[in-house]
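A single protein chain has been removed from this complex, and every other one stays in its place.
Here is subunit A:
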Amino acid sequence: MTTDPTRLTAAELAARIADGELTAVEVTEAHLARIGAVDEKVHAFLHVDREGALAQARAVDAKRERGEPLGPLAGVPLALKDIFTTQGVPTTVGSKILEGWIPPYDATVTRRLKDADVVILGKTNMDEFAMGSSTENSAFGPTGNPWDLTRVPGGSGGGSAASLAAYEAPLAIGTDTGGSIRQPAAVTGTVGVKPTYGGVSRYGMVAFSSSLDQGGPCARTVLDAALLHSVIAGHDALDSTSIDQPVPDVVEAARNGSVEGLRVGVVKEFRGEGYQAGVVQRFDEAVGLLRELGAEVVEISCPSFTKGLAAYYLIAPSECSSNLARFDAMRYGLRVGDDGAHSAEEVTALTREAGFGDEVKRRVMLGTYALSSGYYDAYYGSAQKVRTLITRDFEKAFEQVDVVVSPTTPTTAFPIGERVDDPMAMYLADVCTLPSNLAGNAAMSLPCGLAPEDGLPVGLQIIAPALADDRLYRVGAAVEAAYQARWGHPLLEEAPSL
C-alpha cells in the first residue's frame, strides 16, 4: 500500500481520513508540497490558497475528533477552475480584465464544496473566459501537459486536467461549453464529465455562453468523478435553469459498472478527415471491448452533427458578446485610462482593448455581428435551427441505443504553439464534444489507451440522454475496470515522472 497521499484516489483518501489513518492536514500538506515541487513546470494553478486550504483541512480534522459525521469527500483536496467565484480568493477567468478582483461571494459550486468539507487547494489555469482548446489563451501563460510539457493539456480547463495528471490534486472542477472538461480529460489521460445542462448550478460560474456552459467533475477515476458529481449537482434556487429534480444516483452507478445488454451507438459522422490514425485505432478497440463486455454495437447516423461546429461558433460568440459586456471598468477589475482626460466611454474602450485577449475579442466581434439586426436571422436564427436538428438527431439516436460513443477529440495533445495562429484548427478539437452542449445532454471522457504513433492518451467519449447521467458512470466504470484489468494499472502510471 502506497504511503504517498498524492497517489491515492479521492475515494481512498476520504476513507483513510475517515478512519484516522491520515489527517486532512497531512493530505493537504502532501498536495501543497507536490504543487510546490512540480507546478513551476506544469503551471496548472493561477493561485494556490495555501492558508485557506490548511484552515479547511484543520476544520475537517477537528470535526472528526469531535466525532461529527463527515461527508464522502471530507478532507479531500480539489483544484477549482478559476471561473468559479470564491469569496475572498482571486478569480480571474484567465483574463487580465479581472486581474486582482476578489469576489465578495461564493459560487454555488464553491459553497457546496465547502459545505462538503472538500479542501480547495487553489484556482486552476484556463483559456481566457473558457474560450479555447489548449489553455494557451490564458492571459497568465500556458499550462503544460504532464505527459509532455511541450504539449497542451487541452482547454479550456487545461489547468484542472493537468493538476490531476500531475498528481497535484485528486479532484478538480471544470466547465464545459463545447468540450472544455472532456477534451482536456482526453489529452491528459484523466476522467471528465459534462453533466446534463442544468444539472450543476451556474450561479457564480462566470458566464461564457449561458445556454451551453455546464460545470462538472474531473478526476482520475470514474468513481471519484461520481463522488464529486454528487457533491456539486442538484437544484439551486439561484439558477433558474438548474434542474429541479433528484440527481441520478451516479455513485451507485459508478460502483456497479456494467454494459451487459447495453445498446451502443457509433456515430458514423465522427471519423474521417482530421482524425489521427492512432486515435481511431484506440477508439475502434474500445468499441470492440464494449462488444466483448456484452454490449450490442449499432452504427448510427446523425447528419446534423457536421453542422455543429458552425452553429456552435455563432451561438457561443453571440451569447458571449452580451455576457462580457459587463466588463466595462466601472465596477470591478482592470481600469485603464482613468486619468481625468478620458470619458467613461473611452475608459471602457481602453480597458477592454488592454484587458481582453485576441480570442475573446474575436468572439465578441463575431457575436456582435451575428446578433446585429439584418443578420440575426441568417446567423443566430439559423444556428438555433441547427441546434434543434442536433437535438432531434440525438433523440432519434437514443430511440435506437442507450449511449453513443465516439473519440473525445480527433487528435492527441498537440504541441504548444502549433494551432495558436489557426483558429479553425483549434476549433476542430471540439468537433465531437460540442454537439452534446448544443443538445444539453450528458457526456463523459475517459482514457482508452495511448496512440501508438506518439504514446499520448486517447479519450473515449460516452454520451447519454439528458437526465441519464448515471448511465455514463455505469458504462464508464465497466470500461475503466476492463482496461485496468488489461493494462494491469491505471493509464496515468505510464506518464513520465515530472
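By definition in this document, a residue touches a chain if its C-beta (ideal position, glycine included) is under 8 Å from a C-beta of that chain, and two chains touch if they have at least 3 such contacts; residues count from 1.
Assume contacts and distances are computed from a predicted model.
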Chain left out of the displayed complex - its UniProt protein name, from "Nicotinate dehydrogenase medium molybdopterin subunit", "C-type cytochrome biogenesis protein CcmF", "Aspartyl/glutamyl-tRNA(Asn/Gln) amidotransferase subunit B" or "D-ribose transporter ATP-binding protein": "Aspartyl/glutamyl-tRNA(Asn/Gln) amidotransferase subunit B"
Option from A:Glu319, A:Glu359 or A:Asp402 whose C-beta touches the chain left out: A:Glu319
Touch criterion as defined above, residue of A:Pro5, A:Pro77, A:Pro103 or A:Gly357 at the omitted chain: A:Pro103
Option touching the unshown chain, where A:Phe45, A:Phe84, A:Tyr313 or A:Phe356 are the choices: A:Phe84
Touch with the omitted chain, as defined above, among A:Thr241, A:Gln281 or A:Thr306: A:Thr241
Given A:Tyr275, A:Tyr380 or A:Phe414, the one touching the chain that is not displayed: A:Tyr380
Residue touching the undisplayed chain, where the options are A:Tyr203, A:Tyr312 or A:Phe398: A:Tyr203
Touching residues (missing chain, whole complex) on subunit A: 84-85, 91, 93, 98, 101, 103-105, 107, 202-207, 209-211, 237-241, 318-319, 321-322, 325-328, 330-332, 340, 344-345, 348, 368, 371-373, 376, 380
